[in-house]
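First comes the structure, then the notes that go with it.
Note that one protein chain of the assembly has been removed; the remaining protein chains are unaltered in position.
And now, chain A:
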Amino acid sequence: MTLLWLILIPFIGGLLCWQAERFGDLAPRWIALATMLLELAITLGLWLHGDYHLGNAGMASESLRWSMEWRVEWIPRFGIDVHLALDGLSLVLIALTGFLGVLAVLCSWHEIVHRVGFFHLNLLWILGGVVGVFLAIDLFLFFFFWEAMLVPMYFLIALWGHSGSQGRTRIRAATKFFIYTQASGLLMLVSILGLVFAHHAQTGEYTFAYATLMQTELSEGTAMWLMLGFFVAFAVKLPVVPMHGWLPDAHAQAPTAGSVDLAGILLKTAAYGMLRFALPLFPEASQAFAPVAMTLGLIGIFYGALLACGQQDIKRLIAYTSIAHMGFVLIGIYAGTQLALQGVVLMMVAHAFSASGLFLLSGQLYERLHTRDMREMGGLWARLGSLPGFSMCFVAASLGMPGTANFLGEFLILFGSFPVAPWVVVIASVGLVLAAIYSLLLMQRVYFGPPQGDGIFADLDHREYLMMLTLLGLVLLFGLYPQPLLDTTGAAMGEVQRLFGAASQSTTLQTGTP
């Protein structure tokens, strides 16, 4: 039941916020904050009291081990259940969702002044949908949440976003985001149905259960097509380069809370989807596809980094850096070694912190300067109180400075991928240099150089200060002592590695025999 409540709390909280608007603007904010704090508290409680090392005990056992499971029949006609399960990976990501949810509520405290109740309804429903994605292990239910979180995100961007230059309106950006993700999502639905009917043809029963469908025997061609359906849906959301068109626009036009959610959590649902579904369901096909995926990851790293260097809009710049970072994640996922997968988890968490930190800072800059155009900034170092200092820290985290969690994530990914794909790693490492370049460009353009005025802007207030300090603390904490995180997700990643690795061995055997 706890798992169901994890999903329901944001949805109920959202409705309360909407209705609470009649008691003034503050009521929805406090309700939203309380809701997300409750969510976070429950997750942390589960973390403290649960045991997530189960998998290690019986690595050889075939059955999946979940720390918590909840299941009830939903649509018996097709064997669809409301089947929720929690393991280390989902726990970490839900905790992240709760934490970033709190930040998102806090950062819109002064930014959003119109229709506050409806804003928080949308914000909380996105988070509820994301939690659903992280918990669902019935494929139908997963798809259900995957699509359901799009609608509130659409409204968030379309109604509270910023319109950029001509032709880059917020509604356009929102529509682009929605159509990209929905259309690719339908491809995933086709794949899911293909898998279900393949299973039906073999056993004569309809089921959407993850554990059962994993046993389905597929011919090589079918598996490849079905895997591609999943991959495309996740690749759009991650995003992988040829399908990234929506991301810069959506980020640039979204309100700060929207950007934080997008970069922090929504992109992570794609990586989660690959780890949880694409790889374990189609290990052989994924193994065969791995070189392509890694190449796409490489292209993403360079493309994102190069385009980031050329941006004038600070939020677009950060958006492109996200593409570059997700390139590393993609390489790590398809390398499939235990070390690389652990790195992927760490990288996801670290990127969530650093990217949302940067988005929060650019939101705070916008509140003070009323522009996001870096050509109108410069020389702000001495005029903004402690804001530039925090920026420096998060930029350093983003470029992967040792001591931050990002460094560990990238390092583990590269280190873990080297035995599998040495050349990819060598080329990807060059991307790290580019990361340094765009990060420093950002600092240089915004904070150094000739000042464009001499007034002093307001320093960070307590709320902003607290947000940034917490984020920074977490970046450093996981950068210096990542072991608790790695322990929690170790079992889940071991499982992925076992399935994926087994496929790798069998393919090498096959290629080795003749």
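Everything below uses one rule, namely that contacts are C-beta pairs under 8 Å (C-beta built on N, C-alpha and C of every residue); 3 or more make two chains touch, one makes a residue touch a chain; residues count from 1.
Criterion: contacts and distances are computed from a predicted model.
Pick, from "NADH-quinone oxidoreductase subunit N", "ATP-binding protein", "ABC transporter permease" or "Heme exporter protein C", the protein name that UniProt gives for the chain of this complex that is not shown.
In UniProt, the chain that is not shown appears as "NADH-quinone oxidoreductase subunit N".
With the full complex in mind, choose from A:Ala148, A:Leu228 or A:Ile299 the residue touching the hidden chain.
Touching the chain that is not displayed is residue A:Ala148.
With the missing chain put back, one of A:Phe178, A:Phe282, A:Phe394 or A:Phe418 would touch it. Which one?
Hidden-chain contact among the options goes to A:Phe178.
For the chain left out of this view, which of A:Gly50, A:Gly194 or A:Pro451 touches it?
Going through A:Gly50, A:Gly194 or A:Pro451 one by one, A:Gly194 is the residue touching the chain not shown.
Footprint of the hidden chain on chain A, which residues?
74-78, 115, 143-145, 147-148, 150-151, 154-155, 158-159, 171, 174-175, 178-179, 182-183, 186-187, 189-190, 193-194, 197
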